[in-house]
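The other protein chains are all here in position, but one chain of the complex has been omitted.
Think of it as A and B in the order they're written, each chain with its own count starting at 1.
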Amino acid sequence: MTDFGQRDSYVGIMKGVILRICPDAHIIDITHEIPPQDVTAAAYMLQTFTPYFPRGTIHVVVVDPGVGSQRQAIALETPQARYVGPDNGVFAPIWQAAHSTSAPHELHAVALTEPRFWLPQVSATFHGRDIFAPVAAHLACGVALAELGTAVSTLATLPIAEPAWESERRLVGQVITIDHFGNGISNITTAHLARFGADTDLVVTVELPATDIHTTPQQWEGERQATVLTTHHLTIRHTYADVAPGEPLALIGSTGQLEVAVRNGNAAQTLGIVAGSSVLVQPR
Amino acid sequence: MTDFGQRDSYVGIMKGVILRICPDAHIIDITHEIPPQDVTAAAYMLQTFTPYFPRGTIHVVVVDPGVGSQRQAIALETPQARYVGPDNGVFAPIWQAAHSTSAPHELHAVALTEPRFWLPQVSATFHGRDIFAPVAAHLACGVALAELGTAVSTLATLPIAEPAWESERRLVGQVITIDHFGNGISNITTAHLARFGADTDLVVTVELPATDIHTTPQQWEGERQATVLTTHHLTIRHTYADVAPGEPLALIGSTGQLEVAVRNGNAAQTLGIVAGSSVLVQPR
Partner (left out) sequence: MTDFGQRDSYVGIMKGVILRICPDAHIIDITHEIPPQDVTAAAYMLQTFTPYFPRGTIHVVVVDPGVGSQRQAIALETPQARYVGPDNGVFAPIWQAAHSTSAPHELHAVALTEPRFWLPQVSATFHGRDIFAPVAAHLACGVALAELGTAVSTLATLPIAEPAWESERRLVGQVITIDHFGNGISNITTAHLARFGADTDLVVTVELPATDIHTTPQQWEGERQATVLTTHHLTIRHTYADVAPGEPLALIGSTGQLEVAVRNGNAAQTLGIVAGSSVLVQPR
């Protein structure tokens, strides 16, 4: 997973580097369309797919605005998977989640300090090619995590917007990403909704921002006070086909997150939902 | 082949699911840029690539606007290939074609009714992950089609716009898709043109619709009566280089379909061709 796009040869180069070191590595693309330098978006997305991959899979994440600066390069190991990338917060959510499901002795983190597992020449701008790809390849071909460098005990953190309970019966979250279909995926999960009680009839209210386009939740956060133009009140449905084509709905998406959609349509275009839009949940 | 795009982790998740079940599966992407929910576009495209894949290849198609509704999930087997996806008409053309080239006993269709080949939890919105990917993986690793569920005898159909003979010497088809190069690919094939006789000098006339953008042939169909703004009369050439750069031409494309193109240019942008544009063929 990178923010490299697919127009250049950057992704292909990383695969070439991996295959030179570990010719039988099986390389799968997740996405290379993370918005440029958006560490938060990458951190959210990382959580969506790692549970579905084989045990021991090596996830290489290169969303790295601090490349060439003092930020560390790291590798992580949990009972489920391994991770290689920059220590800029992108691994913070999965690392925190791993601590809640694993014993401390099952979790290992190292700073990549052993140049013998890198390319001979390391540039200041493309550690994906020079450090992360070769390290991942060595891991895939049998090098142990501990050989890659010195153990680290704490990772960089990431300011993640969590949903807030404005009152006991009023939960306020936000849209964290718009997917390819124009669905607005929120940070409200089934775990949050369970606290309302299973048989409560909930209504989801989407507030649209007064200004135009917000690419990250952080940008929107500061404008929460601004005039809200329009709101939509939605019932939580089971699936898209529960409403008529063109109708908006709320539903629990495939990752367990509350999302706002339009059946056979595009909620971002039709309703104007953007990353950062407020999502309120309360009993009807 | 899906309509998932490449921005999200949906495609990657399906691959993770496949590899957990069948680690040596060889996974090839066709495209994930089918227009959202456009079953017809997927059905057309499916016909273009299946003949070129190894015998027994498993084609997983997830363009599934009815996910979570009563539409069936199916798997098909022909002497050439296997198919897994929703029974919404997307397989209708290849299934009909298979009936014209194979004996009935060589063709097998089942409804996916055996949950032991699915993920343990099935969502209402992502059967690609929960049903189609795991079923395809089990097929790839040796499970027989018949084990996946109960046999079905008829599949959902698809309204496909066929070219029409307005008179014995006047064939009217339509552009069914615009490709990456801006070429307008029509539903008129070499088989249709053969009926004119091999030595007939044919002229292709493209009519442009009076309204703006048409995403599917169905939408355009109803507007066929509307005023046509401009027409282009084109000779059928052998290849792009037969005309000067920037010049429009008609030719038989690589899939045997009549297409309208501009050499080293973009016919959709230059001529205004859209999906749904009428394509008339008649002797000069």
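In this text, contacts are C-beta pairs under 8 Å (C-beta built on N, C-alpha and C of every residue); 3 or more make two chains touch, one makes a residue touch a chain.
The model shown is predicted, which means the values in this text are computed figures rather than measured ones.
The chain omitted from view is touched by exactly one of B:Thr189, B:Thr235 or B:Asn266, namely B:Asn266. Mapped onto subunit B, contacts with the missing chain fall at residues 1, 6, 26, 28-33, 45, 48-49, 52-54, 57, 179-181, 238-242, 251, 253-254, 263-264, 266.
Residue positions on subunit A in contact with the hidden chain: 4-13, 15-17, 19-20, 23, 27, 36-37, 65-69, 123-126, 129-130, in rising order.
Criterion: only the chains that are shown with their structure count from here on.
Superposition on CA atoms relates subunit A and subunit B by a rotation of 120 degrees, given as a multiple of 5.
Note on chain placement: the centre of subunit A and the centre of subunit B lie 33 Å apart, centres being C-alpha means.
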